[in-house]
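Right, chain A next:
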Amino acid sequence: MKFSYYPGCTLHSTAVEYDLSARAVCKTLGIELVDIPGWACCGATSAHSVNELLAYALPAHTITSATESAIAAPCAACYNRLRYTDVNLREDAHLRAEVEKALGRPYRAGVAVRHLLDIIANDVPADEIQAKLAGTLGGVKVVCYYGCLLTRPRDVAAFDDMEEPRAMDRLMELCGAEVLDWPRRVVCCGAAFSLSRTDVVYHMTGKILASALKAGADAVVVACPMCQSNLDLRQPAILKKLDLEGRIPAVYFTQLLGLCMGHSRNELGFGKIMVDTSPLIQKINSGRAETAAPAEG
Partner candidate 1 sequence: MTKAEKQKEPEKAPQWKPNIVGFLCNWCSYAGADLAGTSRIPYPCDVRIIRVPCSGRVDPLMILRAFREGADGVLVSGCHPGDCHYIEGNYYARRKFIALKKLLDHVGIDPRRFRVSWVSASEGRKWANVVEAVTRELLEVGPFRYEEDGDD
Partner candidate 2 sequence: MIRLNRTPKSSAAIARMEEHLGHPLSQCYQCGKCSAGCPAAYTMDEPPNRVIRFLQLGLYDRVLEQNSYWVCSSCETCTARCPRNVEVKEIMELLRHDAYRRGLTSGERAVFVFHKTFLKTVKWFGRLYEPGLIMLNNLLSGHFFKDFAAVPGMLLKGKLKLFPGRGADNAAVRRIFKYSREEAPRGEV
């Protein structure tokens, strides 16, 4: 399997650990990632918020620059923007003509835009993943958080269920985590306002954190750098405001996968998560030991 890789801006900065772990896991699974020459920012919320043409032209530039027939995007927001662009440019000839004028070259339709989670969960057979696992998550309790953009809207994104997606849950179960059912897997975290209306982020992300803590999870597993940074960076302040005890690290699904595949924590960038992940790691290790013990005895 070979994909053009679109890390998006955040994976080169705030979310380096996602980039590191994604590359590591893909390598192990034999998924070849080819960088897109000259890729640009997808424009994120801002572009589609204020200027329609810009919102389509920026992703179109990147799609057209891709060298492979499919793009793997780890960021849910980028993925959503790229998908939107591709769907709309294919349907709307007029829009496409406009975008092509902006690009100064023809749009390259027919490149499949895929989220990394979709690829790993749906393209790689479960037994192949299983075969690469060197250890388990030792039954740690996790909740999977998909966020709003990964599965919506129905006719654009949807590689999984819009209200109750399960792709990440399946992967985590495969890794031997105890995946808890919780009700907020697709609720928005307010990423668009991370710098402008932080109060909104507090409100939205707060609900998610509270729910994850209530569910009794040891970690929130995520597939989007925006979600991660909201859940992670702002966690101490939010929990303080909500008067809630505890800390719950937000980790990328690729980090946990990588851990089970035997990559080191350093390789996977665990140290770059702001909330302390050592209790989680300890739990994983002691869980592993417990499950291993009876087998020996």
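Rule of thumb we're sticking to: a contact is a pair of C-beta atoms (placed from the backbone, for glycine too) under 8 Å apart; a residue touches a chain by one contact, two chains touch by 3 or more; residues count from 1.
Candidate selection criterion: all candidates are chains of the complex that A comes from, given by their letters.
Just so it is clear, the model here is predicted, and its values are computed rather than measured.
Novice: Which numbered candidate, 1 or 2, lies in contact with chain A within the complex?
Specialist: Candidate touching the shown chain: 2.
Novice: Within their complex, state which residues of chain A touch candidate 2.
Specialist: The touching residues are 9-10, 12-16, 37-41, 43-54, 57-58, 61, 65, 98, 101-104, 148-149, 152-154, 162-163, 186-188, 190-193, 195-200, 203-204, 207, 233, 271-272, 274.
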